[in-house]
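FYI, not all chains are in this one, though none of them got moved.
Labels for the chains are A, B and C, by order of writing; each one numbers its residues from 1.
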Amino acid sequence: MRVDGRKADELRNIHIETGYLKHPEGSVLITVGDTKVICTASIEDRVPPFLRGEGKGWISAEYSMLPRATETRNIRESSRGKVSGRTMEIQRLIGRALRAVVDLEAIGERTIWIDCDVIQADGGTRTASITGAFVALTMAVAKLVEEKELPTFPVTDFLAATSVGIIEEVGVILDLNYIEDSSALVDMNVVMTGAGEFVELQGTGEESTFTAGQLQEMLAAAKKGMKELSAIQKEALGEIAEKIGSKPTDGSEKQS
Amino acid sequence: MRVDGRKADELRNIHIETGYLKHPEGSVLITVGDTKVICTASIEDRVPPFLRGEGKGWISAEYSMLPRATETRNIRESSRGKVSGRTMEIQRLIGRALRAVVDLEAIGERTIWIDCDVIQADGGTRTASITGAFVALTMAVAKLVEEKELPTFPVTDFLAATSVGIIEEVGVILDLNYIEDSSALVDMNVVMTGAGEFVELQGTGEESTFTAGQLQEMLAAAKKGMKELSAIQKEALGEIAEKIGSKPTDGSEKQS
Amino acid sequence: MRVDGRKADELRNIHIETGYLKHPEGSVLITVGDTKVICTASIEDRVPPFLRGEGKGWISAEYSMLPRATETRNIRESSRGKVSGRTMEIQRLIGRALRAVVDLEAIGERTIWIDCDVIQADGGTRTASITGAFVALTMAVAKLVEEKELPTFPVTDFLAATSVGIIEEVGVILDLNYIEDSSALVDMNVVMTGAGEFVELQGTGEESTFTAGQLQEMLAAAKKGMKELSAIQKEALGEIAEKIGSKPTDGSEKQS
């Protein structure tokens, strides 16, 4: 049995509130158990220097925690004067994951800025950020399409993320909360598309290891969770959900 | 008539939701019109170096905006690597204001960290921060008192803040929203106690000036707003409100 | 009686030495009691990014103290790698104050850089900086006018600053020195024009408060000091003083 009474392959209660803030083109408050993240998508009409003149867009993500999102107060990264390695790693992960399901050529020379601000943390903040950011981003591009700024709908598939891990005496579990995460032998973040393909797989046995068999078991649990997450995203997006992947994209395009 | 239909001396709709986050000792979400700020109070059992061994405590405040709290996205201060002058000025103001109504000796060698994170901005974020932070702080110290960590209730009076200003063709107005703030000839932030005394007065005529008569008119409007703010804080605090100033403090003490 | 024998509403000995340095377009050494500040004004033929193409100019101020301007040595901000909140607050105040009496459109697309470097500190360094910087700035623009670089004299009125405060057992005093400033219950900086209008009013009761009556008393003392400061500036400026406000400016212009 798990600390919060869940079954091994059971997600926490998840809720996605869309249109949470008035200024951003897309915004949600995603709640995963006690983890709460504000995800916003902002459209900027230019691209980073390395892409200028390439005729394609970019997705850039930033992640931060309120100082008291956690049990004890953290010093702000702005006060420290630098962003931690953990934050940078998460930011890079969020951006990379979202870029896998957006046709960057179709968005033109624009940058979509994703901001994930954790207001309350109880484990799984990076996966909640990805799951929420996908919805915020989709709403922002839907607005561009509606305003005829984009000719086609550039989101090619659903995208969500969750964690799986191994706990002593419990075994493989899905969607770790903070207490589980702290004591897990193995922790793996999985980002998948609606079609069930992998976008990112980051497994680590901090001071521990895992076998090929354990890996398979974890991937199976992740797959189950992912289906449920897609359904929640679909409901949050309403009619917009139907436009995802609406423009048939062939393999060569996704791979260019 | 004002852009949002308010009367000259009318506050916006204000709501203070207490216990907004689960980890901090005190936390609120304060809503002032479209301005929304999460204010938290965290207790740390030590003081800054300059106070060590002095037998008294400290209140330190930090302020930040989500990148997309505003109309257009702002670069995070953590990405810039430094905190702006505006942010520092606001942080210093919030801390100074709160220290005026807390008996620092009564809290012992502790630091109360105030974090004000603006999630949506529409003018008046610094005054909303002070008004909300006062409630979060009071709840945090109430918890300390309840747990017998403190012998007396250290909050000596109510404290709230609002803005007043002068708009061309309208004259003196109370509680400026962003559009009003942008076009105001004079902008003045006022921090007052429940007893109606001034704690801070910061008036500035950016590229303009104001007369002694206009000053009096603005102070009168501020006083009216302040009474309403105290009532809203009182309701949010419930029973705790009655403990404020419960330990009779004489002038000499406040001035030591 | 005050620590240095002055009457409650008496300024310290004040002297303004013009043309103090050979390179800057305008420069003074202002002495206010034991406080000494070098103020320079430098003309740069371009404006900050946010003003480009707007056809108006800008005034930007920087403030610093020599490490040993004070009783004990301070670490240089360049060694720390960042500017303190106090410094930023003062810099913003100086710039804002000066911009209130300069017709920014009349100076064209130029930036006037004001540098205030405190070489000896004994309280009131920010107000001495403003009073001295006004003279340096006026001399610099006078040179531009003389060289036919500017068609009209862009300084619309005199501008000076001083402090007032409340000391226990003494009451309201004018122009606080360091010892007085350290023990004051209330400290208020006032920036006024030659016409007696307010430009900035920053009153703070660090760990204390003040009443409306005390505010009136402080403003009266400030007004008296301000007249004397204008006279000293006038003498320092000589003939140039007569050009100030020479171009009749109506209210709407000052307020645009």
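Observations on the model:
Note that a contact is a pair of C-beta atoms (placed from the backbone, for glycine too) under 8 Å apart; a residue touches a chain by one contact, two chains touch by 3 or more.
Every value quoted in this text rests on a predicted model; they were computed, and no experiment measured them.
This structure file shows 3 copies of a single chain, while the whole complex it describes contains 6 copies.
The working rule: only the chains that are shown with their structure count from here on.
Shared contact partners of subunit B and subunit C do not exist in this assembly.
Using the mean of the Cα atoms as each chain's centre, the chain most removed from subunit B is A.
Between the Cα centres of subunit B and subunit C there is a gap of 28 Å. As a whole-number value, the distance joining the C-alpha centres of subunit A and subunit C reads 52 Å.
Here the spacing of subunit A and subunit B, counted between their Cα centres, is 35 Å. Across the assembly, subunit B contributes 82-83 as residues in contact with two or more other chains. Note for the complex: subunit B touches subunit A at residues 21-24, 27, 34, 38, 40, 42, 44, 62, 64, 66-71, 73, 76-83, 87, 113, 115, 117, 119-120.
Taken in their complex, subunit B has these residues touching subunit C: 82-86, 88-89, 91-92, 96, 99-100, 104, 168, 185, 188, 193, 195, 197-212, 215, 219, 254-255.
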